[in-house]
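With one protein chain withheld, the remaining protein chains of the complex are depicted in position.
Each chain carries a letter (A and B) given by its place in the written order, and its residues are counted from 1.
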Amino acid sequence: MGEPASPGHRSDTAKPAGGKARGGASEPRYTAWLVIFGRNRMALTGLVLVLLFLTLAIFAPWLAPYDSQAQDLSSTVRPPSLAHPFGTDDVGRDILSRIMLGARTSFLIAVMAVGIGLLAGVSIGLISGYCGGTTDLFVMRIVEVLQTIPTIVLAIAIVSVLQTGIVSVMIAVGVTGIPVYARLTRGTTLGLKEMEYVSAARCLGAKAGRILWRHLLPNALAPIIVQTSLGAGQAILVAAALSFLGLGVQPPTPEWGAMLSRGRTYVTFAPHLVAFPGLAIAALVLGFNLLGDGLRDTIDPRTRRLTEKGI
Amino acid sequence: MVKYLLRRLLLILPTVWIAVTIIFVIFRLVPGDPAELIAGEMAPREVVQAIRAQMGLDQPMHIQYVRYLGGLLRGDLGVSKVYGARVLDQLLLRFPATLELAIAAMLIAFIVGLTAGIISATRYNSLFDYLSMLGAIAGVCVPAFWLGLMLILFFSVGLGWLPSTGRGGLRTLVLPAVTLSAYQMAVIARMTRSSMLEVIQQDYIRTARAKGLTEWAVIYGHALKNAFIPTVTIAGLQFGFLLGGSIVVESVFAWPGLGSLMIDSIRHRDYTMVQGTAVLYTTVCLLINLLVDLVYSALDPRVRYG
Partner (left out) sequence: MKRSMYSWASLLVAVGLLSSLFAGTTWTFAGTPTAPPGAKIGGTLTYAQNMPLKSLDAVNPQTYPAGYEAVFLLYNNLVTYDEKLNIQPDLAESWTVSPDGRRWTFKLRKGVKFHDGTPCNAEAVKFNILRIQDPKTGSPNKNLWDHIQAVETPDEATVVLVTAKPFGAMLNYLAHGSGGLVSPAAAQKWGAEFGSHPAGTGPYKLQEFTPGVQAVLVRNEEYFKGKPALDSVVLKPVTEAGARIAMLETGEADVINDVPPELVKRLEAGANTKMIRVPGLRIFYLGLNHLKKPFDDPRVRQALNYAIDKEAIVKSLFQGYALVLDAPAATALAGYAGKRYPFDQAKAKQLLADAGFKPGPGGMLQKDGVPFKFTINTAEGEYPKDIQVVEAIQNQLRQIGVDASIWKVEAAARWSYLRVPPADAKYEAWLFGFNPSNGDLGYHLNALFKSNPDPAKAPYVWNTAWYKNAEVDKLLAQGEESTDRRKRVDSYVKAQQIVWDDAPVVWLYAVDLLVGARKNVQGATVWPTIFTILRDAQKQ
């Protein structure tokens, strides 16, 4: 994380040892990346965190000590104890179990939201960058607007239309992620469009779609992968914010942001209701961020500036 | 340069128009009749109809749209029936609060972020470096509303040093601004650090050192200036995010700015008010972007916009 690039690790100067040369991308590059990644402690920590939560998400129903819906009205808002390591919430449910099951909700939302943003954004970016001209101008104006409207506002608006529920949250968060992928893809596409091998392919009569798929996309892929991880973290934060504002999933689905929102009233005398869900959010987002940073450093330290500027 | 400026300014208009249209359409699709909301639970039907007519909601959508655009061009953002006041007045009333919060957060983020980034870069791999980067990571991962609540818990309820809600005086600004600044502070710190580290390695720095200049001169004279550029660019973009982030922070601290106005208006289906707020946000963000690009070009002579 943040280590200055040492000249020996510039991966695109490595000679392809085998496999097809696809317009600049070469198979063994990936092997080199794996090695670099493995040496990056922060990135590994991120990976471990993400995998840990993923395990929780998948196996939560079996790992959780209590049913996440099991209420006990006679012991509401209890502090952490042996029976309930994270305490109980305002209707007597075990917080630890709800956090574990909340991992499932968070992962689901993150994956779907990033998926939507990725597919839509990359498509838009590729088309816009490749076609150029007025299409590019028009499309990028819309993308710019989507980016200018504050994320939360856009998300709230979309959720309001679609009505609260986990699907609406996924769509809303996904849509807010589109501009980043679009701009990223477009930038890379613009740069690569004029390169020799693309012109060569065009001369050889290759159709637009084929060019996009086989030549441009693999080169745009690297920063996109980085952005995916970072985007997953972002998605979780936005989803939590939506739930915090009361616009997220339907109760009684366990979701960290919603738990935070519910616990707000009790923060003065039962901060554990707020503390643990918040830590869970931070931990998972941390995992995604470290992973994303690690990927970014692995692939190309200079990509960092590109992704952050959104060009 | 001037041509570029003019072109950019002109491009803002269609962008705002698109934003307004998108918001307009979205909010007409939303369930919930604002006339009913205003009339209240017990209202008889003819009252709801009267209000609906007054708000112009009984007209077909395209007429409503055209009317609204016409009003916009005249500078009339409409009247919010929910507040019983002109939208423009409400916006102007609440805008300073958000601006105050955003600027304070930006200042804190810059000062603390830059300082931390610089010191971290100069003391690379020290304990300070490690701790501050840890803090920077936390700043980016921790949800703002959670941070706000924790700060309230410690400084307001626990220690009683600072007030927890509302706006009035410098003391009320502290917690909300710090909460809002956390993300940007972290980003700036990391960005500054890595930019400086990259530059420090470059050859001409080694040359300068060889010339016998003092360490300080080397750092401030060369590395900082070059590290400044990407930081400024990011910061400009981040201001837009700040405006967005202020919505949640305003909700936590009951800060009476545009953000809480927007949330409230959306909850009450106050279309006119939401549209007005959206227009304001978009315009401000676009202007900030333009400003940043200008500053960027001024700082870095290699970049010139034709």
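Before moving on, here are some points about what is shown:
The working rule: contacts are C-beta pairs under 8 Å (C-beta built on N, C-alpha and C of every residue); 3 or more make two chains touch, one makes a residue touch a chain.
Predicted, not measured: the structure shown is a model, and the values here were computed from it.
Every shown chain touched by the omitted chain in the complete complex is listed here: A, B.
Only one of A:Asn40, A:Gln147, A:Ser160 or A:Asn289 touches the chain withheld from this view, namely A:Ser160.
Annotation: of A:Ala32, A:Val77 or A:Leu190, A:Val77 touches the absent chain (contact as defined above). Touch with the hidden chain on the side of chain B covers residues 30-33, 36-47, 50-51, 54, 79, 82-85, 90, 93-94, 152, 156-157, 160, 163-167, 252, 254, 256, 260-261, 264, 267-269. Within the complete assembly, residues 69-71, 73-74, 76-77, 90-92, 160, 163-164, 246-247, 250-252, 262, 264-269 of chain A touch the chain that is not shown.
As a convention for this text, only the chains that are shown with their structure count from here on.
Considering their complex, residues 11, 14-15, 18-19, 22-23, 26-27, 29-31, 133, 137-138, 140-146, 149-150, 152-153, 157, 187, 190-191, 193-194, 197-198, 201, 230, 233-234, 237, 240-241, 243-245, 247-248, 251, 262-263, 266, 278, 281-282, 285-286 of chain B touch chain A.
Note for the complex: chain A touches chain B at residues 1-2, 4-5, 141-142, 144-146, 148-153, 156-158, 160-161, 163, 233, 237, 240-241, 244-245, 257, 260, 264, 267-268, 271, 274-275, 277-278, 281-283, 285-286, 289-290, 304-305, 308-310.
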